[in-house]
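Got a structure for you, questions after.
Left out: one protein chain. Kept in place: all the others.
A and B are the chain letters, set down in written order, and residue numbers restart from 1 in every chain.
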Amino acid sequence: MRDRYWVKLSLAAVLAAIVFLVGKYTSVIWILGEPHVLLQQVINGLSLGAMYALLAIGFTLVYGIMELINFAHFNVFMIGSFLGMWALEFLGLSGQSRVLTGLALCGTLAFAFAVAMLGSGVLGVAIERIALRPLRGIPGTTGMITTIGVSYILFNIILLSAGADAKNYPNPMPNLQWQVAGAVVDLREVLIWGISLILMAGLQLFVSRTRLGKAMRATAQDSEAARMMGIDVDRVIATAFFLGSALAGAAALIFGLYYNYTSFLIGYTAGLRAFTAAVLGGIGSITGAMVGGVIIGLIETLGGQLIAVRWTDVIIFSILVLVLVYAPTGLFGRAAPTKS
Amino acid sequence: MTDQAEEKAVAIGPPAAPVGWGLPALRGMATARMGWIGIAGVLLAALLFPPLIHNDGDIDAAANALSFAALALGLNIVVGFAGLLDLGYAAFFAIGAYTYGALASWQLHPAWSGFWEPFAFLDLVARVQGTGGDVVHFQVSFWLMMPIAAAIAAFFGVLFGAPTLRLRGDYLAIVTLGFGEIVPIVARNWPSLTNGAQGLNGVLPPRFFGYSFGISATPYYYVGLALIAFLMFTSQRLKTSRVGRAWMAIREDEIAAMAMGVDRVRYKLLAFAIGAAFAGTTGTLYVAKLQTATPEMFMFPVSVMILVMIVFGGMSNVWGVVVGALILQILQSWVLQDLSGWVNALGRLTGVEWLQRVQLASSIELIFGLILVVMMLYRRQGLIPATRRVAALSLEQQSAQVTRGGFETLGELGALEKRAGSDPLLDISDLTVRFGGLVALGSVALRVPAHSVLAVIGPNGSGKSTLFNAVTGLVPADAGSICFAGVEIAGEPPHVVLERGIARTFQNLRLFPNLTVLENVLIGMHARLQTGPVGALLRPPRTRHEEREARERAMEILSIFGNRLLPRADHAVSSLSYANRRRCEIARALASQPKLLLLDEPTAGMNPAETLELAEQIRSLHRLGLSIVLIEHKLDVVVNLADTVIVLDHGEKIAEGSPAEVRRDDEVIRAYLGRSAAYSSA
Partner (left out) sequence: MPTRRAIIVQLPAAAFTGALIARAAMAADKSVTIGINVPLTGSDAETAALIRDGAMIAVEDADAQGGVAGYKIEVTVLDDGTATAGQYDPAQAATNARKLVADKAVVAAIGPQMSGSGKAMAPILSQGNLATITPSSTNPDITDPKFAAQFRPAGKAIYFRTVTTDAYQGPNMANYFAQTLKIKNVYILDDSGAYGVGMADAFEAQAKKIGLTVLGHDQLDPREADYTTILTKIKSLNPDALYFGGTSLAGIKLVKQSYDVLPKVVKGGGDGVYSAALLKGAGYPAIEGWYATIAAPYIADNPDVAPWVKRFEAKYGHGPTSYSFTAYDAALVILDAIKRVAESGKPVNRDTVRDAIQSANVKTLQGAVSFDENGDIKDRTVSVFRYQHNDKYPVDDVLHQYKYLGVAPQTA
């Protein structure tokens, strides 16, 4: 009981500090007078949020079933973007050489998405099979430490082979823009939202309607019981890794098309934001990952606008720490990551 | 000597870890394999390294390696001993470094005023001429700063550790990772304190009786060597003390540790603080040598590198950690660089362009990743594991006959309080425990008179273990009162409940699997011993005496189970048979000198002969003055042992009385056997 007293006291102190800092250092009043800027930042935030959501779902799928924080997920994302780049280069595109429209564009993108998603998915399954399956069932942080190792291996394979410099991403999309109430919406943003919504809807359908999806949900709730009911837990876990990694691959291709670049570093910041999104949304919950992703995206852009971009990392980390300490179930989660 | 004592003298060798000064203590530092000569050889080589090598660059690399070994020792305390995975350890390194940087450089220069006079008198600051008036120049001595930086880092260790106390392993890691990232960002964005990204200017080198360390790396090397020796000594002393045992208990099974009297808040914070202190001191040394510091020196990859070092070397083994750190540093700054040089030369010879330019040092992180994965998959205990080899048991020691009649004497335990009076020892009224919507216990009331045996029976799921959890504080009570020896204990943390005199065993066995039988029992004694970290480090006579007595008492407790546990005192409990593990758990509970013993299905998994033996042992405990509450499914045991029986069903008490009464009770029969059985026996 004394424990709870300290928790409440510290929470009050933290909230007071936040209110003070917001009042002193942000330009909240100013921005209310410039709605188009606000709108633009919201649009930016939603695009970022969609990417984070896709990435966060991967974390959450694996965690929900195995209670394992998969550090390697960030770098599967990074490799996915290289796979997409190589797919586009294979088709003859490079830099800003050609702009395609219509069927050619759709076909090219479909090919690139297929390569990125399949490649990432297979990579994810391989990681699970080689590095994690032998450790299944061992309590504690052994699995997580292994994923840190895998993460380093992936990161360095790309660094040593492809070099440290940023690579130019082929950009076959036409540069269309629309004006919306003083803010600018790009074709690329529409692409992001569209694809993200399709993928997320697809995932939801899969999880709620198909047998394998139901098996996944059952395993997430109680893996022992699921095994006894005849569910092939190995297959379920492999599916979770495949789906999560494939979504990361899609997010990675979107990333490359949006920013026109990729490098060995992109896993790091995007991964951190996505992880915070998954935790904020409630780790283990797919809806939570989606909502969390959007929220983090918005916090990033609005925080940068209202305070300063240099503090974004600190803000995100603080959210992560605060959620884990005071509200570990997040918004939609069920399991509490504390000891009883 | 009694038979038992003789047996004891023959069956066991020297105690698992020595307690005294001098040679035995040093021997305790070496693993069984290295031996005394090995240590002397290593020490000599280390001392002679600078004069022999005479290349300042290599001495510098060696001094850096020693710094990282010191960091590895510090992380070992947090991760290896206490089992808290800290992924942000570099933050404390940074804090130590910038603390020294702030107080021993030109970075801070407030305006001079009278306030600074006493400090100038103590030579901590100097008055210098600045633009527009005199300013303060901080020049606190390096030797003074080492402990100060350690203390400040320890403070931050507590600060960063406090939010993680209730978190599970992987979440704790993430939160510490968060703090580990925030510190360098703050350092970068606080240029007035740290000069931001551009790095500190003018960090002062240490002075030793007028001789300034200057640029040569050799004095730093020797300071580093002394620091490592001190930190290894401290680590080893802590490890084999009450504090170390408490940490390892938390690492192995936090809940059982709490139930055995370990205050997990205090010990977790202590682990963070001491681990951080190691890093703070090392940060001071590192920065004093480098004479500058930039925030990029303290980021996540550094934390991971230190983690790789201890995973590689052998977590919780002091020598292993140091060796792992040194090997990886040598690899990084020596072997790979030289290998690159050869490959480049080969490239120039053969004219292959790529070979001429390759830099193998860049691949060190790939190697780190491979080490982590390979070690976790194939050799989790590291290069030099922490476990000790134990001698095989003789045939005689392996065989154990079932003995009847319980035990006659419990040595120290025999002096149990003989309370007279009619006040119940344990008085529970209206106890309610809810888990979400489920009512696990509903208004349960019971009384345990002093020196009696109460049995709690009931179908599975009826709340029996929850009752124990509520009494011992592992689960909060939503309503009701629990009164022990006249004091209200509902709401008190488990370690306080243990201190008051209630000890328990667990239904599913919660021993500390990687610790020995003796260590498990010693942890049971945790609450009755006094030694803290200072005592553990210094080993004054009082501590040594206490440790010796504790071991003797532990041996006595083990000996009450005859040949079963004594020969295995130095074996890890994971190697024991199921029945022996149950006995070990009871021994551990007894070690805490309880007044009330809660046994949760103690005979589960035992054959009838063993069951009978244990039942009689429990009866003799009762005769010697202990009060016992027993959860049992074997009704014959209940009938033989219990004075009173209460029956729980779906969280409610449905019957209470003597065993004979309860056996005939309709409600009880219905709960156990179903409605039709109740009718048929009516």
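Quick note on the criterion: a residue touches a chain if its C-beta (ideal position, glycine included) is under 8 Å from a C-beta of that chain, and two chains touch if they have at least 3 such contacts.
None of these values were measured; they are calculated from a predicted model.
Enquirer: Which residue from A:265, A:315 or A:331 sits in contact with the chain not drawn here?
Expert: That would be A:265, which touches the missing chain.
Enquirer: Among B:139, B:332 or B:452, choose the residue that contacts the chain missing from this document, as touch is defined above.
Expert: Of the candidates B:139, B:332 or B:452, B:332 is in touch with the missing chain.
Enquirer: Please identify which residue in B:110, B:202 or B:540 touches the non-displayed chain.
Expert: Reading the full complex, the residue touching the unseen chain is B:202.
Enquirer: Could you tell which one of A:37, A:105 or A:122 touches the chain left off the display?
Expert: A:37
Enquirer: Touch as defined at the start, partner being the missing chain; which of A:255, A:275, A:317 or A:332 qualifies?
Expert: Among A:255, A:275, A:317 or A:332, only A:255 touches the chain that is not shown.
Enquirer: In the complete complex, the non-displayed chain touches which residues of chain A?
Expert: 34, 37, 40-41, 44, 48, 95-96, 156, 163-166, 168, 186, 255, 259-261, 265-266, 268-270, 300-301, 304-305, 308-310, 312-313
Enquirer: What does the interface between chain B and the hidden chain look like in terms of residue numbers?
Expert: For chain B, the residues touching the absent chain are 33-34, 38, 54-61, 64, 106, 188-189, 196-199, 201-202, 214-217, 286, 289-294, 296-297, 299, 301-302, 305, 323, 327, 330-335, 337-339, 341-342, 344-345, 357, 359, 361-365.
In this section, only the chains that are shown with their structure count from here on.
Enquirer: Within their complex, state which residues of chain A touch chain B.
Expert: Against chain B, chain A makes touches at 1-3, 10, 67-69, 131, 134-135, 140-142, 144-146, 148-157, 159-160, 275, 279, 310-311, 313-314, 317-318, 320-321, 324-325, 328, 337-340.
Enquirer: Which bits of chain B are touching chain A when the two form their complex?
Expert: Within the complex, chain B contacts chain A at residues 83, 85, 163-164, 166-171, 173-175, 178-179, 181-182, 185-186, 189, 254-255, 304, 307, 311, 362-363, 365-366, 368-373, 376-377, 380, 474-476, 491, 493.
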